[in-house]
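For this view, one protein chain was removed and the others were kept in their places.
Just so it is clear, A and B label the chains in written order, and each chain counts residues from 1 on its own.
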Amino acid sequence: MKAAPMSRVFPIALNTFREAVRDRVLYNLVAFAVLMSGAAILVGQISVGIEKLVVINLGLTAVSLFGVVISIFIGIGLVSKEIDKRTLYTLLSRPVRRWEFVVGKFLGLVGTLVLNTFFMAIGVFGALLYVAHHFAKPDAWVLVALYFIILQFVIVTGLALLFSSFSSPLMSAVFAFSLFIVGAFAEDLRGFARMTKGITRWIATGAAYLVPNFSALNVITPVAHGQPVSGQLILYNTAYALIYATMTICGAVLIFERRNLK
Amino acid sequence: MLAIEILGLEKTYNVGFWGKTPKHALRPLHLNVEEGEIFGFLGPNGAGKTTTLKLLMGLVFPTSGTARILGMELDDPRMKAQIGFLPEQPYFYDYLTARELLEYYAQLSGVAAKERSRKADEVLAKVGLPNVAGLQLRKFSKGMLQRVGIAQAILHDPKLLFFDEPMSGLDPLGRRDVRDLMEQLKHEGKTVFFSTHILPDAEALCDRVAVIHDGELKGVGAVADLTSGVRGKVEIIWSGRIIPPAFKGLGADCHVTGDTVRAIVSEECQDAALDALRNAHLRLISLSPVRNSLEAYYVSKLQPGKAAAEVRP
Partner (left out) sequence: MKRSQITMVAGSLLVLCLAASVLTLHRLDELRSHATLEEVLYVSSPQALKRISLGYSGLLADIYWTRAVQYFGSKHVQGAEDYKLLAPLLEITTTLDPKLLVAYEFGSNFLTAKPPQGAGMPDEAVALVKQGIRSNPNEWHLYYDLGFIYYLDLKDYRNAADAFARGSRLPDAHPFLKLMAALAAQKGGEAQMARMLWTTTFETTTNKDIKANAAAHLRALQVDDDVTNLEALQARYRDKTGHFAASFSELESAGMLRGSPRDPLGAPYKLAAEGKVEVTDPDDLPFIEKGLSIGYIPPPKPKILPVD
């Protein structure tokens, strides 16, 4: 019995994905589809020359908000449910290490969100096609914006997992959502910190660098205006999201390895 | 080799709003379980049985002390591959079917891919659930879940089994099935460590038992020793309230309760006693050798004061 950890992480990830799908998480797509088609039809009728702008802005914002809510909701729900309902008992009495559970759970959740985003992206492009009748080259940047949105979900899911490793579901949701809001202004926060002095500066700078940086991951507005996104930004955003998510997972593992189950 | 070696495991919870009040769920416990034994872990509600099992499964961490299972540390995955655990009131991923759950667990326990489905069907049949393999677990009754719990514990053919109240929630037939199953496991050379407060079950199944109360071990013993007959005593019960005078000479211990009389006499005096009853035209109800029950042992361990009072004349 010297199987690699991945031989347990992947089944756990897969099972998490299966749970999300069977728990009808993907039903949100129905609401999204209604929103997108409604917006497309409405905007198509007003026709004041900014149809594409509105569709991209609205579509990507909705993808982002839907996804964040779902990340937090299933990230916390699925983990605390395992602790609350004690399904973990029969899992952890098998040759499964706690860190394998955390990592597997994380991968499964991210997989679910990627699939969910994929369907929503189809909705956005469908609406785009409806109002513009054809795709143009700058529409490819919408894909980059969607990729950045997925990177946001990766971070949010990590945070949700981290909080639910030690806190109640409700508090975890509150923490994760507040950090999402604060993180949207992370760049301003670092600016604030730079303007302070003395010990405040140390604390403020520490906090500003610790909160997740969602500002750089939000390129919805420029992309809606057909502006390109630099390759460097794609590279560093990817690096940042992966690093930050790893950080949250390490934190979750450290706490969860020590935690007494209910 | 010892199957389980508990070396002073202790668990104290901090309760109260500020977490300042210590709650001793388990006082330092020393206990060994031999390989091939069926070991019963007895104790009233809140005694610390589940706590002990959770500590052994690594679900909670001890305040102090350690334990070794199959000679390995508690967090050793190699050991985990060789044990099975049925938690108290088990609950499973209710969006899965029974077969899906078992196949998933078989995979995590390292069962080869092509054997998983066969194993799943096999254990489902063993626990008496052959026809619901494709049913989602959210549609299972309490007793059915208990059976699935046993199925997942024996799924990967482990050497050592931990059952937390295996009979709870089962109907009488189910209880008998589980008893048979445990006997079969013993027959296959497995070790079973289970907690219960159903004493007849323990008496029928166990090689040895331990009694725990308030987190403290009160006694350990082989069931055969505890229940072996109290040599040379018989119990005679007859109807009526009359005690024939001859009984005085036999050194009998007599109690009148309602319309019956119960007397304990030594085996040698059995015939004389029966003659005395016949002469007095009294109707005999029963005659049986006196045995110590596990219950008496259990009660004596839990209420030492009361038991001592009974023994005293």
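Definition applied: a contact is a pair of C-beta atoms (placed from the backbone, for glycine too) under 8 Å apart; a residue touches a chain by one contact, two chains touch by 3 or more.
Because the structure is predicted, anything quoted here is derived from the model rather than measured.
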Considering the complete complex, of A:73, A:99 or A:166, the missing chain is touched by A:99
Missing-chain contact among A:14, A:129 or A:254 belongs to A:254
Across A:7, A:178, A:200 or A:230, the one contacting the chain not displayed is A:230
Hidden partner sits against subunit A at residues 97, 99, 185, 187-188, 190-192, 194-195, 209, 213, 215-216, 221-222, 224-225, 230, 232-233, 236-237, 239-240, 243-244, 246-247, 250-251, 253-254, 257
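The rule is simple: only the chains that are shown with their structure count from here on.
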For the pair subunit A and subunit B, the C-alpha centroid-to-centroid distance in angstrom is 49
In their shared complex, subunit B is touched by residues of subunit A numbered 1, 3, 7-8, 11-12, 15, 18-19, 22-23, 85-97, 258, 260-261
Residue set of subunit B touching subunit A in the complex reads 54, 57-61, 75, 77-78, 80-81, 83-85, 87, 90-93, 95-96, 104-105, 107-110, 149, 152-153, 162
